[in-house]
Each structure stands twice: as structure tokens, then as C-alpha cells.
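Missing here is one protein chain; the remaining ones are kept as they sit in the complex.
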Amino acid sequence: MEEKKDLQTPEVAETKKAAAAPAETPAAPEAQAKPAAAKPAVTKPAPKPELPGENEIKPRLVEPEALHDEMLRLRDEEKMDFLELITGVDWGEEGLGCVYNLWSTATGKREYVKTVTPDRENPFIPTVSDLWTIAEVYEREVLDFYGIKFLGHKDMRRIFLREDWVGYPFRKDDKPEEQNPLKMENEVLSDTTVEYNRDAEGNITETEHVVFAPEDYMVNIGPQHPSTHGVLHFRVALEGERIKKIDPKLGYIHRGIEKLNESYTYPQTLALTDRMDYLGAMQSRHALCMTIEKAANIEVSDRVQVVRTIMDELQRIDSHILFFSCLCQDMGATTAFLYGFRDREKVLDIFEETCGGRLIINYNMIGGLAADIHPNFQKRVKEFIPYMRKNIKEYYDIFINNVIARNRLIGVGNLTLEQVVSGGCTGPSGRASGWHNDVRKRQPYAAYDRVDFKEIVRTEGDSYARLLCRMDEIEQSLCIIEQLIDNIPEGPFQTKTKPIIKVPAGKYYSCVEGSRGEFGVYLESTGDKSPYRLHYRSTGLPLVWIMDAACRGELIADMMAINGTLDYVVPDIDR
Amino acid sequence: MKLKRPKIKSIPYEEFNDNETYEKLVKELNENGVNVIVKKLDDLFDWGRSNSLWPLTFATSCCGIEFMAVCAARYDIARFGFEVTRNSPRQADVILVNGTITNKMAPVLKRLYDQMADPKYVVAIGGCAIAGGPFTKSYHVVKGVDKIIPVDVYVPGCPPRPESFLYGMMQLQRIVKAENFFGTTNRKEKDPQTLSESLESIKEVVEKQQEA
Partner (left out) sequence: MFNLQSWTSAIHAWMLGMMPEWAAILIECVVVALLIITLYAVFAIVLIYMERKVCAFFQCRLGPNRVGKWGLLQVFSDVFKMLQKEIINMRKSDMFLHDLAPFLVVTASMLTFACLPWNKGGHIIDFNVGLFFMVAVSSIGVVGILLAGLGSNSKYPMIGSMRAGAQLISYEISIGITMLTVVALSGTMQISEIVQQQADNGWNIVRGHVPAVIAFLIYLIAGNAECNRGPFDLPEGESELTAGYHTEYSGMHFGFFYLAEYLNLFIAAGIATTLFLGGWAPLHIAGLDGFNGVMDAIPGAVWFIGKTFFVIFLLMWERWTFPRLRIDHILSLEWKYLMPISLLNLLLMALVVVFGLGINV
């Protein structure tokens, strides 16, 4: 496995350069011509070669009736074991539909499938939730925002919005604010779900399923709870202190970012990514910038690529330290929590000096960075690396090697490789179960193809493995930064772009390795100055969804350890 | 009557922003005047209250992480005595609304506020809590928590720096120091459960059951 990857890496890098090379020619003259005139559109409308972006995807259209069989074939015959994303889209006249992103872990091949149903009143699409468990939540998300009902899905309740919400807000013709004034009465949560099926005559039948029976002892963890790391709501059925079932309710911080993006211009959309996964702010913004740059063929200088890589890794260290702190806090080791924060402040200092922000950084821009690195940047980072290496030993002393912590984490919340892959749990949480899913290795971007680092993979799959995985990743991140920090090439920190950035019509997908998994951006453009549909692959959503599988049969105290080690950020889930 | 100027340690009165609003508030609170002895007792209680504002651990998004940073070693909110964060709203004195409040969260926030014991204070932290912040155009975001619960102090920023958290908390201390416990009422809102009301609600339930 490992060898194969190493072989792959240079190939991918070469093809990438080859793809980028022709793009230079059209981009360069424009960039030179622009600064003189404030209205370039008037003076120079001529050259529009409209090269396809290198990340453009061309989903294959599959009729809804044939969808399930086709997906089954793809999964079993073509080994497409990882369902990356389901994006619901409203194509207006064409109807409502979904785009499925599939990625094969074995071969590294990607496949995109699209399905459309013209019926806007009662759209039905067969489910794929029996093939990939992650589809359960993705399909509920599509139902919530587009009203597409999935035939054969066991649980067709809304997931983000209130159960009494009227309309489907992401449809282009929906007016959510008019239909849904602010309701101050408490939401009534139903204990039953509906399953839709099509019988032999083609009629839709409804079957009712029970989520919680009246005799279940149910405890609400959340929405306001110290250890859900934000506003997340788990309805937990208990048997004594053992967990029988978990039903996550999301959307308490659903801010409609994707809908907002449809009315924003491309540079404006950047502002919101930092506020989703605030512990992966650099990376998610990097992903969005990269998607737009590749789609619009904007060349980015080498300096920018290297600085972005360093910043991504600093952000990863920041996030993993916070992960450690919060886990300690959840498990009652308050002192370790403060040790983590002490070191995190050092990373924030570096960010603050260069970017001006501590948490919401707003550093990456389309075509480059908001500002060049601070003169002190390299010195600070070089001071930080040995400091962090020294302090990480303290983490081991105070918490990780502590006998109580080991007892509480080892063997708790086991996730098998199959569960993780089917559940789409990328990032360290998936790698702790033996899944090689590091985007930095599998599809190198920015400067990752020129640094040497290990992909941390463990096989135990328990909470302790997830903790160690992240601790080792801090080590690897330091290693990457060390290799790059002295080799930041000279060059502009910002490529000149057009004043109004327009992405050629098409569908695009790019992903980066975020702090807690693969963060992807699906962009659909009609050639306008704002996106037609911008969908993010949330890193946390699969992690929340796997909670049920990981927690069943464990004690309620273990639930805190498990959701601590899975490490999700709620605003990123709800978006 | 000369206005009382509460002392906040190591920060002169003039250095606070927006003293006019504060003085207006103090004037309103002392409109009717109070007895000397009662006022002295009030001062004692206000001193106690203002130095022991236990926050509820409530965070919806980014600002929550900054709040954690405020509690941590470098900024150390414990210096003010505010480090006793309570997880149960019953025991908390101040709710720091850290982050965006969405339509789905609004009833929950209101409920949390109702669950808190008087005297209680609200600090709206960050642009989202003040007015919806960058999400103000969204269909699912409450444009300011003051539409749901009464806010005492607004701390702007996205997210505010830890220093502004502390400044906001000191402003809240000043407000608390101007309040009267004996002189005026302890509650800002009507008691949700007066005796007559609860009797009525019981009656309603009984009637419903009889009908059924």
C-alpha cells in the first residue's frame, strides 16, 4: 500500500504541472494589462479561451430508476468504497437532483454520478443508504434543503431545520424567511420516522418506524451541554448507564452558509469558510481558494503554495492541541486542558503577527494571500518547533500515559475499517482504524508533493488510537514545517486577478486535508460572478454520524471520551 | 445627587468607553432615591455580585473557543473570580452568548435564560450575537439576541479578542455595581410562576383531563 502511494505521488505531480502549464499563457497577459485600467471589461473583452479548469468534473447522468443498481455496481465491481459527498442541486427547469462523488480507496480513481428528477412537487430518488452508511445523513440533508425524498431510506425526518419548518430553503424558488417567522415555542421532536417505498404498481407507500419507544429511558445530551463541543443534540436511550441508541439532532447552528454563498460574489464567499470549521480556518479557506483558482485558471505563485502549506500545518497543530485540551477537559483533567491552551497561544501569536487574526484568520485569497508573511515569521516558527517538541512530552506525562486515561480510552469506542470507510470518516479518526485516507498523500496539492512526511495510520480503531494518531500528526506537521520554513521561495504573494472574478460554467470539486478530515468544495457555476451552488464536504458530519455505531453498548461516560476523540466542530457540521 | 462612580481595580473611570450611557443607566436606577442604610447594604451585595459573576458554559460557535482562551492560562479570567464556570444554568449568574443564535436555537436560549436564577445578566459576545454578524442575511439566523432576551453588555468583534472579553466583563461589573437590590426589584422580568398562575395552569390541566 505504502509503496504504491509513493509511486503515485510524482506522477500526479507531473500531470498537475502539465495541466497548469497551458493555463499560464492566457492568464499572464491579462494580469499585466489590468492594473492600468479600472474598467478592463470595456477595454479588453477579446481573449476568452475558457480553458476548462483542471478540477472540473463531468458527472455521468443516471436515471433515478437505474441509480441504485448502478451505484451497487460501482461499489462492488469498481471498488468505489468511499462515498465522498452527495450534493443536492436545484437545476431549475431540468429538475431537482443529486451529484454523487465517489472515490476508490484501492485504485485512487474518482467517479461522479448525477441523477435528476423533473418532478418538483413530489421528487423521489432511490436511496443508496444501504450501500454506504454515510448516505443516511447526506440524503437527509438533501431532503431537508431540497425536499427530495429517498425511496427506501429508513429515516426521512428533517435533520438540520425544525421539524415544523415550511418549505425547502435551498430551492431557488423558495422564500424561507416569509414562510418561517422566528418561533419561540420549543420544538416538538417526533419519536417516529417515515420510510417511503414504491410498490409494484408504482404508488408510493409510507411505512412508519419507531426511533424511541415509550419505555426507553431517554436522556438528552445537548443542545446546551458542556461536552458536545458546541450546540449539538444527542438523544440517548439508556439501559442503566449503558447506551442503547443515539439519535443525533443537528442544525442548532445551521446558518445557511451555502445558501448565502449563492448571493455572494466569489471573494465574498471566502469570508464564511473561516467561520465554519474555526479550527481548520486556514485549510477550509485554502480549499475554497484552490477550487476557484483551478476552476478559473488563476495561476498561484510558488511562494503562496509554500506559505499556504506552512499555515495549514500550523493550523493543524493548533487544532490538534485544542483537541487534546478539550478531551482532557471532558475527562476531568483540567490541568492538562490548560497546558494545551498555553501552547496553543504560541501558534496564535504566529498567526496574529502575519494575519492579524487569532481564530478567524482571513488569510488566503483567490490568487494568493491577503498579506505577505511578517519579517518575524520564520524566526517565530523556528522557535516554536523545538518548544512544541519539548512540550508534547508533557502531554504524555500528564495525560496520555496516565493509567486512568489509558483505562478510559483503550478499547473504548471501537470502529472497524469497514465502518469507517462506509461511514466516510476521514482524517485522523479514520486513520486510527487503518484507513489510508490522507489527501495530502493521495492527491497532493500545494507544496505537499515536495515534502517528506509519514501518513500516520494505526489499526486499533479505539479512542486511544485516535488520540495517539493526532499526537503523532503534530509531530509530522512540525516535520513538514521544518522542511519548508527555510525554503520559502521568493515571488509575489498575490497574483493579480480580474476585479470581478468569474468562474467558467461547469462543476468543480477540490479537496484538502483539513484538521479533522477531508474538506471538499463542490462548486457549480453558470459563468456568473457568484456561484450557482457551493457545497462543502463537512469534515465533522460523518464523525457525528458514526457516534451511534461507536457508542452502542458503551457507558454514558464513554460517550464523552468517544466524542472527544472523534473531534468534530459543530458549526462545520451544520454550516 | 452625585452619581456613584464604581471603582474597577487598576482602571480609572475615565478610561472606560461610553460613560454617558452608563451614567444614564445609573440615573434611571436611582431615580426615586434610596435610604442610606439600604444603600449601604446594597453596596455590599453589589460588591459581592459584581465580583462573583459565574458564567454559564454556553458556546455555539467561534467565540466559544475564544472564551476558552480567556479562561486559560494567558488571559486567566480567574483573576476576576469568574473562573467558576457552571454547567447548570441554575447556578450561573451570567450567560455569555458566544456565537450565532439560529432560529432553531432561539427557544433553547430563551429556556436557558429562564432557567437561570435571579439576579442574572446577559453578555452578547461577537457580531453574531449582537446583530447576526456576517450571517445577517441568512434565513436561519436571529438578528441579535436582544430580540429574545434582555442584554446588558455587548462585546463586538468576530470573535472579540480576549482583552475585549475582559473589558466587557468589567463593564458588566460596573453595571452590577450600580444596581439596587433592596431599593428596587430584584427581577427584570415577571416571575414566570406566581402562585395564582400556577393554580390556573393546574386548573387547565385538570379541565383538559376531565374533558378527555
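Should a chain be cited, it is by its letter among A and B, assigned in written order, with residues numbered from 1 in that chain.
To be clear about the criterion, a residue touches a chain if its C-beta (ideal position, glycine included) is under 8 Å from a C-beta of that chain, and two chains touch if they have at least 3 such contacts.
Just so you know, these numbers come straight off a predicted model, no measurement behind them.
Student: Of A:T87, A:T133, A:N180 or A:Q329, which one is in contact with the hidden chain?
Tutor: A:Q329
Student: Write down which of B:E83, B:E163 or B:E207 is the residue touching the left-out chain.
Tutor: Of the listed residues, the one touching the omitted chain is B:E83.
Student: Touching residues of subunit B against the unshown chain: what are they?
Tutor: These residues touch the chain not displayed: 9, 44-45, 47-52, 72-73, 76, 78-81, 83-84, 86-88, 90-91, 93, 115, 117-119, 181, 186, 193, 198.
Student: Footprint of the hidden chain on subunit A, which residues?
Tutor: Residues in contact with the chain left out: 217, 219-221, 225-227, 241, 328-336, 338-339, 342, 398-399, 402, 404-405, 407-408, 555-560.
As a convention for this text, only the chains that are shown with their structure count from here on.
Student: Touching residues of subunit B toward subunit A in the complex: what are they?
Tutor: 57-62, 64-66, 68-69, 72-74, 87, 89, 99-100, 102-108, 110-112, 134-135, 137-142, 147-148, 158-159, 161
Student: Report the residues of subunit A in contact with subunit B in the complex, numbered from low to high.
Tutor: Residues of subunit A touching subunit B: 161-162, 169, 176-177, 180, 182-187, 223-226, 230-231, 251-257, 259-260, 263, 271-272, 275, 278-279, 322, 325, 337-338, 341-342, 344-345, 348, 358-360, 570-571.
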